[in-house]
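A single protein chain has been omitted from the complex, and every remaining protein chain is retained in its original position.
Read from first to last, the chains carry the letters A, B, C, D and E; within each, the first residue is number 1.
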Amino acid sequence: MPAGEFRHPSPPPPRPGSEEEEEWVWGRIKTEARRDAEAEPALASYLYSTILSHSSLERSLSFHLGNKLCSSTLLSTLLYDLFLNIFTTDPNLLSATVADLLAARYRDPACVSFSHCLLNYKGFLACQAQRVAHKLWTQSRKPLALALQSRISDVFAVDIHPAAKIGKGILFDHATGVVVGETAVIGNNVSILHHVTLGGTGKFGGDRHPKIGDGVLIGVGATILGNIKIGEGAKIGAGSVVLIDVPPRTTAVGNPARLVGGKEQPTKHEEVPGESMDHTSFISEWSGYII
Amino acid sequence: MPAGEFRHPSPPPPRPGSEEEEEWVWGRIKTEARRDAEAEPALASYLYSTILSHSSLERSLSFHLGNKLCSSTLLSTLLYDLFLNIFTTDPNLLSATVADLLAARYRDPACVSFSHCLLNYKGFLACQAQRVAHKLWTQSRKPLALALQSRISDVFAVDIHPAAKIGKGILFDHATGVVVGETAVIGNNVSILHHVTLGGTGKFGGDRHPKIGDGVLIGVGATILGNIKIGEGAKIGAGSVVLIDVPPRTTAVGNPARLVGGKEQPTKHEEVPGESMDHTSFISEWSGYII
Amino acid sequence: MPAGEFRHPSPPPPRPGSEEEEEWVWGRIKTEARRDAEAEPALASYLYSTILSHSSLERSLSFHLGNKLCSSTLLSTLLYDLFLNIFTTDPNLLSATVADLLAARYRDPACVSFSHCLLNYKGFLACQAQRVAHKLWTQSRKPLALALQSRISDVFAVDIHPAAKIGKGILFDHATGVVVGETAVIGNNVSILHHVTLGGTGKFGGDRHPKIGDGVLIGVGATILGNIKIGEGAKIGAGSVVLIDVPPRTTAVGNPARLVGGKEQPTKHEEVPGESMDHTSFISEWSGYII
Amino acid sequence: MPAGEFRHPSPPPPRPGSEEEEEWVWGRIKTEARRDAEAEPALASYLYSTILSHSSLERSLSFHLGNKLCSSTLLSTLLYDLFLNIFTTDPNLLSATVADLLAARYRDPACVSFSHCLLNYKGFLACQAQRVAHKLWTQSRKPLALALQSRISDVFAVDIHPAAKIGKGILFDHATGVVVGETAVIGNNVSILHHVTLGGTGKFGGDRHPKIGDGVLIGVGATILGNIKIGEGAKIGAGSVVLIDVPPRTTAVGNPARLVGGKEQPTKHEEVPGESMDHTSFISEWSGYII
Amino acid sequence: MPAGEFRHPSPPPPRPGSEEEEEWVWGRIKTEARRDAEAEPALASYLYSTILSHSSLERSLSFHLGNKLCSSTLLSTLLYDLFLNIFTTDPNLLSATVADLLAARYRDPACVSFSHCLLNYKGFLACQAQRVAHKLWTQSRKPLALALQSRISDVFAVDIHPAAKIGKGILFDHATGVVVGETAVIGNNVSILHHVTLGGTGKFGGDRHPKIGDGVLIGVGATILGNIKIGEGAKIGAGSVVLIDVPPRTTAVGNPARLVGGKEQPTKHEEVPGESMDHTSFISEWSGYII
Partner (left out) sequence: MPAGEFRHPSPPPPRPGSEEEEEWVWGRIKTEARRDAEAEPALASYLYSTILSHSSLERSLSFHLGNKLCSSTLLSTLLYDLFLNIFTTDPNLLSATVADLLAARYRDPACVSFSHCLLNYKGFLACQAQRVAHKLWTQSRKPLALALQSRISDVFAVDIHPAAKIGKGILFDHATGVVVGETAVIGNNVSILHHVTLGGTGKFGGDRHPKIGDGVLIGVGATILGNIKIGEGAKIGAGSVVLIDVPPRTTAVGNPARLVGGKEQPTKHEEVPGESMDHTSFISEWSGYII
């Protein structure tokens, strides 16, 4: 069963978060890219320049982001240099990258390989670039961070303020149209579909954007506004407009959103990659409640 | 009445779907481009490079897509070659292209000419490129198909999985933010506005995306989730979140969407180009029901 | 208090709409850019090429737009020439530009400087380019205007028909996914969030898009359809689908939208820049009504 | 006789150096380009972007030079702006351009049209760009002038110091490898073949390069070194190394060069365009003397 | 002896000029490129895009030339299309290409592989592009041919008029600065070093450039002027200025050149590739005569 081979590669992956895992994922990426380059000569040049010619994941990623985000006034060499420098000085960034790759690979049924995510997922790429912009922001290099935000928004149509804090193991699926405000916080293992807004409200200058707990799932086109809390493991229905706190493991749907029930033992999809359920499945689960 | 001239060009177009129609449309496109190049020197270079220097519609389109979708790591020459090769070997693709051009021209009131659609409509261009990606997918050239999907999503903000099946005579109007999942099927003569999602649900790996019947109209920002059927001639209201089957010739509106009435003899807008109604008009028609 | 310095620059700005104001804003932009270039060498090249090497705001803006919107078939030099020519011949365009810069600076809490808006705000840039396209449209240079619209939609994911009329002091915040139809009219001092559609409805060719009054606020993802009036100072809630007229100073929310109350003395945020409130704050204000 | 038609276009050209002549040449260029664009669709885009979309010769030339000489760190828009500005403020530059176009058209048998020279002759283009660099040099904008020299040398392999003074009606034929030093002076109606060096000698900082009189002809690969005078109408044989003054209307040949005879009534080739002799013919004329 | 392996690859090459030879050379090129891509990841992307992703030599060459010769106003896709079309319709061009590859491989000691020549030799590339320009010239597509000449001269500093006739098995070694005039003819198996000029002389419009016989060797910087004959197997010394006919198998040296002796049985270097002598060796052979 070839699909199974992709899902359950052997030998089993190393302990999550370990350095071995980073090596293991990078090894997988190179193996995938080599296989694809052999099978598809038209893509081989692309795969060599983006993956196979690089000695590490951070180099490959810096190269790819530099080429994606550059413009005629912000050169690829400058951006490559910037990305590589930041990735090298802060190892947490790469560990987040690896967690995001695993998240996409195990939580998105359309993600057929790590290299597919690394090269093609605009949500993944926007997120990595934002983490670099965030790092710059914390170093008080705000104009550069904002220029990066602008390029990410132009190129990927993903607009995340560099001040926003984003955890690890994030899946921005499809990602087009995602907007995340300045004081937003996103926990670990969060899945966010496209057109989602974590927007501001309230008076000028304050803490005015949502705080998203670990393991939250936010459906297509959901709009979450204001300094509210979306509790751990909560689920936000597609198209919802959420203006109130959502307790942990609770689902909110509708415009304006109302709470439609909690679950005592939610599927911890992020902890069981091999048997992971589809992250979009929650909608059919709760759809019984609302119709 | 100049506008009428555009709507009712003489001599009348040949039989739909015939080879003569392809020739007729390509002839119209060249005539339009020549007229515009004469009237607007600043645009002449653009029109010659994209249309007037080419000997056929598939060459013009392959050139335009190659230049639009290329990047520093996926060269325009490679993409041009790929597109031209696929268009040449499968004549069904070009016949679908022509049907899409006619759909835009007769169903979108803002579409002033065939060449306007060919050059400027990101929904049209994304759709043509997706059909090429789909062809690659069916040939098991999946990594290339996925790389193409990624470029289409970056450049046009239209994210259609290469495995999705799309009919002929499709109008993706404005198109920004459209997302169509892996197992989705779109029939013929479907009109889809921007921010529309045909998204997945359910367990991993199965058939999990909507099936859209012929002649369906999907309003701005509608979200249709799961392996559900939208019947022939149905209409989905703007901003709806649809989680249930919609019978033929029925309208669904709201979040979550409910059915608001059917019509026995729907306007078959795709068959009466000359008198075609505005595809966006349905909203005012059924808006009486819901307010 | 450094943040205050940005908010209340001294000396106070000149009379709104005056030529002095244009000079003052341009002077501020150069000062900001010079400061940032000194603090951040990695960005200095970018700031010199886009701002500091230019002798006027219209040159800087034309250069930036030309480089942003160019493609391999529409060269930057051609677009630069076009933009500069239009800006030079119609001084109203620049005065609208300045009003938009002030709007972003004083109404968007995330806008830390004028230069930040000028360089990085895709909504601002799309709006300036659309005004040029609109000018071309009124000069019957429609194919060029439409080509420009297409480039703006590709690059910024903002799709505004060149025939649409847009006032001054406009804030398109985040802007991704905004669609504005052919016969839409937008008044002065309007704030429009991302994913907002001012869409068409009704029979072919007529006046079929919304008319937005002065000072209106349109929340994230709102969809306003048909030739309806949104009265002066009205507010449209996030995610709303509006199919009916909204009286002045009234708020509409929901899908379909209903009116939820008016205010006799609305905060005229556009007239009190120094003390300006957050434009996104209105949602929490009226949220009490709906939950 | 089609060749004759090119040589003796009717109506006859206006008085040399007059404003009418500039208009006449620009008119010819546009006529040629239009004819070529019609005959060769593959070139039409190129001809429209470089010539037919422009309202004047200086715009066309500035555009073409800007696109030829730009690099990733010196943008085409910046160079276009620079060239156009200099051409506009100093009308002498354009008059020299026109004289050079006429020189190529009437003195080079391989020059089939004015537009051919304008678009394709690297010697012509290098010369126009050098005149702009020279203007910058005289305005004490030396770093910019030197950057321009470097780009001209990279792109055209023609290396003329911006301080060198160059007259009008110059033909740099083929031009590859031409080097002209800082204190060199070139008179009017001079023809210089490729690989020619007007090089320096002597102690640092002084006036150390050749002075070339009006109507001089310098053959392929000639090397002229030091602050020496090449008199009016003199001819320098191919491959010569000239270290001594050459009197007017005298021919110098060999390595080191010796004088091989003068002519009392030299063919003033630049004054009789219609019957112009081939500028390279002189070599066979004097070759009788030396073999 | 690894160097020998390159010189005498086994199995032995097929009959010169046969179709099998074309296949054999293309096979060698792919083998070399695959070997180099494996050994040097940094070059793999380049080798895949230029060679390994292509199904034939003419596609690889057209792709490479299109990317080398393109400019912002002459797109790579247009040039690729043009080259591929000409190469496909005239098989003689490819057979000349193969003969040139063999000439470089066996006559230039610095040429370590066929792929090295195909990718890196500007003389080889300029020559292939000139043959396409020549084909266009004979089809009366002169403006396009001249535009191509101009690009070749800009990019490779090799300026060969498209009307010049060039045989097969040509080696333009180093090539910088080569200039060949309109009525020049170059026979088969000719070797031409850099800075060589085949220049014009005589009255306007006639047949005024050199005719170079088969197997001629022209040294560095030689200048050959006028409609003179350089006989079969003749040798022209470095730095010579040749104004007279040179009989077959005769050597000419000096400025002006004089004949310095013939050879009855010249080394037919082009017929004995395996034992081929260095083409630059002739200079030391005859240098005994002249010093």
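FYI, contacts are C-beta pairs under 8 Å (C-beta built on N, C-alpha and C of every residue); 3 or more make two chains touch, one makes a residue touch a chain.
A quick note: this is a predicted structure, and the numbers were derived from the prediction, not measured.
Looking at the complex as a whole, the chain kept out of the display touches A, B, C, D, E. Annotation: of C:39, C:52 or C:260, C:52 touches the absent chain (contact as defined above). Across the entire complex, the residue among D:105, D:161, D:174 or D:211 in touch with the chain not shown is D:161. Of the options E:155, E:216 or E:252, the residue whose C-beta touches the omitted chain is E:155. Residue D:73 is the one among D:18, D:73 or D:92 that touches the chain not shown. Within the entire complex, the positions of subunit A that touch the omitted partner chain are 45, 49, 53, 59, 63, 66-67, 73, 75-78, 80-81. Not every partner is drawn; the one left out touches subunit D at residues 71-75, 78, 82, 141-144, 146-147, 149-150, 153-154, 157, 159, 161, 176-177, 179, 181-182, 195, 197, 199-205, 208, 221, 223, 225-226, 239, 241, 243-244, 255-256. Mapped onto subunit C, contacts with the missing chain fall at residues 37, 41-42, 44-46, 48-49, 52-53.
In this section, only the chains that are shown with their structure count from here on.
For the pair subunit C and subunit D, chains touching both partners: A, B, E. The chains that touch subunit D as well as subunit E are A, B, C. Separation between the centroids of subunit A and subunit C, computed from CA atoms only, is 29 Å. The set of subunit C residues touching two or more other chains comprises 45, 49, 67, 72-73, 75-76, 78, 157, 176-177, 195, 221, 239, 255. Taken chain by chain, the contacts link every pair, so each chain touches all the others.
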